[in-house]
Structure formats: structure tokens, C-alpha cells
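The following block contains the structure, expressed as C-alpha cells.
What you see is the complex with one protein chain gone and the rest in place.
Labels A and B are assigned to the chains in the order they are written; within every chain, residues are numbered from 1.
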Amino acid sequence: MTSLTAVVAKDLRLAWRNRAAWLSAMAFSTIAVLTYSFAFDLATGDVRPLLPGVLWTTFLFAGVFAAGQSFQEEVDDGTFDALLFSPVGATTIFLGKLTANLIALLIIECSQLVLATILFDVGLLTPELLGIVVIGTVGYVSLTTLLATMGGHVRGRSVLLPVLSLPLLVPLLIGAVRATGASLGLEAGTAPWMLLLLVFAIWSTLAAVLLFPIAAEQ
Amino acid sequence: MSTLLLRVYDWRWSVLPPVTGIAMMAMIVGALVAAPREIIEGEVQRLMYLHVPSAVIMYLAFSVTAFASVMFLWKRDIRWDALARGAAVVGVFLCGMALATGAIWGKPIWGVYWTWDARLTATLVLFLIYSAYLLARSVAGPLDEQAARYTAIFAIIGVADIPIIQMSVRWWRTLHPQPIVFQPTPALPTEMLAVLALGFIAIAALAAWLIVLQTETERAAQRTSALRAEIDHREIA
Partner (left out) sequence: MTASPPDVPIALEATALTRKYGGVTVVRDVDLALPAGSKTALLGSNGAGKTTLLKMLSRLLTPTSGSFRIDGHPGPSPEAARAVGVLGHSPMLYEDFTPLENLRFFARIYDVADADARIEEILRQVGLWLRRHEPTAIFSRGYHQRLALARALIHDPAVLLADEPETGLDPEGVALLDEIALARPALTVLAATHRIDHIGAWASGIVRLERGRLVEDTSSVGLATEGTPA
């Protein structure tokens, strides 16, 4: 347990030191939301039905973009090796990265929700919607973090990572967009979509935690 | 058990090509000549004899990929990686075949080549997942164990994702004709069923043969690069 808190603290500190990269992820998602609002504003008078899709594609791209660099620094500095031969287990190493990525992404997502609330004049900061965002983010961040362990040894991984992860995330995207839409009153019933999100989040986290030790081996 | 399997595997060159050829020929003749013309859908319905077996056997090929990936992670024998890749290539090929024949059938029947129906979407997602698998595996060398392990993990997650994809897109929307074959009393006439059964045999034999060919090709690539590494190693030492 002490080693888990130590690793999590280390990853949060590392994410903070490396905040330039996270800020660019935030800038990217801001630009994406703005671009969508310009593009769709011309096409349709009411942008609200498009909002769930706008938000979640932005979240997913920001998440994949951010996850891509989560092990990069450790691999470049050689500290990934130092962690692997230390008494800390691979699962702990993974949970540290997962926590740091999750917290950083939730901050980015909340900032986008505030931005979208202002731009689209829709109340987005409801407890239900925040719940959807948290569960959805847990679901995708565990898979993208696992896939990011490609580390330094696969060429062209920055392009490969979205190509690998986005098809796997189709169920999550469908569930999250529908749940968000229902939560905004665009359609009836969040419950089934919340269930889908929850199933996906549990499944992906379990798969990632179980498979990471194999992925981390050399 | 394993000696029996090896015995059967020894027959691959003498059994698979003729069986595939004869079954393919029989299926084509059956589909074009023997099977009756469907009253409502017309001639284009004959694509079904290719489409349905491709779609079903594609799942078998991807299951072989997942099984071989599990075996690779368990046994750490690179030969399982060759089988996983070989089966994935054939699975992606069959998947493309199912999508293409479906689109050709869809235009006259549905009025569009493509529609975001549950089954179509799920098949397209599978196509994307395993194309990505092949892409990721091919950027590393045949003997790169780390890349092989990484893509094996990806292949397993991909297969484990299939039920969730199916569930999600089914909730999302459904337009595809409901399965009419695998029911207690199939709703197809007997001639059509017979030709469809031939189609299954033909595509299954073709898939098995292609998987064997592709796996042995990958295996040959592995052995070549092992040989090259061994020569380099000796020259340096």
C-alpha cells in the first residue's frame, strides 16, 4: 500500500512537472470544441443535439493523445526499467499511471464542460452528467493507458495508438454519447446507457490490470 | 492427441487444396445454376451463398487468432504468433468479403450500399480492429517478441470486446435481416439450404487452407530472420 501511494504520488508529480503536454491536450480539446461549434452552427440552427457527440469525440481524442505520452518519459529516462526491477509490482506501476492520467483527463474534461456550457447555453454541470463523464473516462483511460505501453520500441506508435484504441472504444463512445444525450433531455432514459458504460468500464479496467504485467515484460 | 493432430496436419497439402477446389466449384455451380431464383430479391440473392459463410467463418478465424495469442502468452513459443497472424489475415480477408458482398446485395435491396445497422457496424468495427492488429504487428520484425506479446494482448482484448460491441450496436440500431438459417425449422427452401451448406464447406476449407499457407509463410519469415540473427551473432563473436 505504501508503494502504491508512493507510485501514485510520483506519477501525479510527474504529470504536474510535465504539464506543458497536458496543457496542449487541453488546448487541443478547446480548439476541437470551438471548431465543432463553428462548423455545426452553420449547418443547423440548434446545436444541442450534436453536443454529446462533440464532447465525447473531443474527450476520446484528447485521451488517446495524452495516454500516448504517459510511458514515454519513463521509457526515455530509463526509469521504467528502474520500476520493473524494484520490489514494486507491475500492477502498482500501472495503477499509478492510470490514476495520474485519469485525474489529468478529468480536469481537462471539466474545463471543456464549463466551456461548452458557456458556448452552447446548456446546463452541463449536473451530477448525473459528471457521473457519466467519470465512468466513461475510467472506461477509456484504462485501455488507452494499457495500449500506450508500446513504449519506445514500436515505430510510428503516435499514429498507431488511435488506430488501435478507437475501434475498441466504439461501445464506450455509443454508450457515452447516448447517456449524455439522455441526460440533456434529448432522448429518454439514461439507465441502459449508464449500464453499458459501467460494464465497459469494469471490463476494460479488469482487462488492462490483468494484461499490463505481460505487456510490461521485456 | 498431439501426434494425431500432427498426422492430420501432414495431410494438409494433399487434402486441403483439392477439397477447397471441388467445394468451391460445387458451390459456384450450385449458387448460379442449381439454387432457385429468389422471388422477391432476385439474382442478387445468390450472393448469400458467399456472404453468410464468410461472415460466420470470419468469427472462427478471429477465434483462432485469439486462441493462438493466449497460447503464445502462455507458452512463449513464437510459432503461436505465426498462427495468430496467419488466422488474422484470413479473418480480415473474410470480413472484407462479407462487407463487400453485403454492400453489393444492399444496393438493390435496401437502396443503399451501406447503412449503420447493428450487424454491419459490428462487422466494420471488427474489420478495423484486426486490420489495426495486422498493422501494429507488421511494423516490428517477425521475431520481435515484445511486439508479438503486445499485439497478442491486443488480439485478446479485441475478441473480448466483440460481445460488448455486439450489445452496444444492437441497442444502438437494427436493420439487418434476422438470422433465418440457425432456427429449429429453417425458413429456407431445401435446395437453397443445400447450396448454403456447400458454401460453408467451401469457405471453411478455403479459410483453413489460407490459414495454413499464411501461417507457414510467417513461420518461414521467422526462421529466415532467426538465421540472419544467428549469422550476425557468429560474425560478431
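Please note the rule applied: contacts are C-beta pairs under 8 Å (C-beta built on N, C-alpha and C of every residue); 3 or more make two chains touch, one makes a residue touch a chain.
Note that the structure is predicted; figures quoted are calculated from it, not measured.
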From B:144, B:161 or B:218, residue that would touch the chain that is not displayed: B:144
Residue in contact with the excluded chain [from A:18, A:37, A:57 or A:158]: A:18
For subunit B, the residues touching the chain missing from this view: 141, 143-145, 222-223, 225-227, 229-230, 233-234, 236-237
Where the missing chain touches subunit A, by residue: 2-3, 6-7, 9-10, 13-14, 17-18, 73, 77-79, 81-89, 217-218
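Everything that follows uses one rule, which is that only the chains that are shown with their structure count from here on.
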Separation of subunit A from subunit B, taking each centre as the mean of its C-alpha atoms, in whole Å: 32
Subunit A residues within the subunit B interface of the complex: 143, 146-147, 149-150, 153-156, 160, 163-164, 167-168, 170-171, 174-175, 178, 192-193, 196, 199-200, 203, 207, 211, 214-215, 217-218
Touching residues on subunit B, where the partner in the complex is subunit A: 73, 121, 125, 128-129, 132-133, 135-136, 139-140, 144, 146-147, 149-150, 153-154, 156-158, 160-161, 164-165, 167-169, 171-172
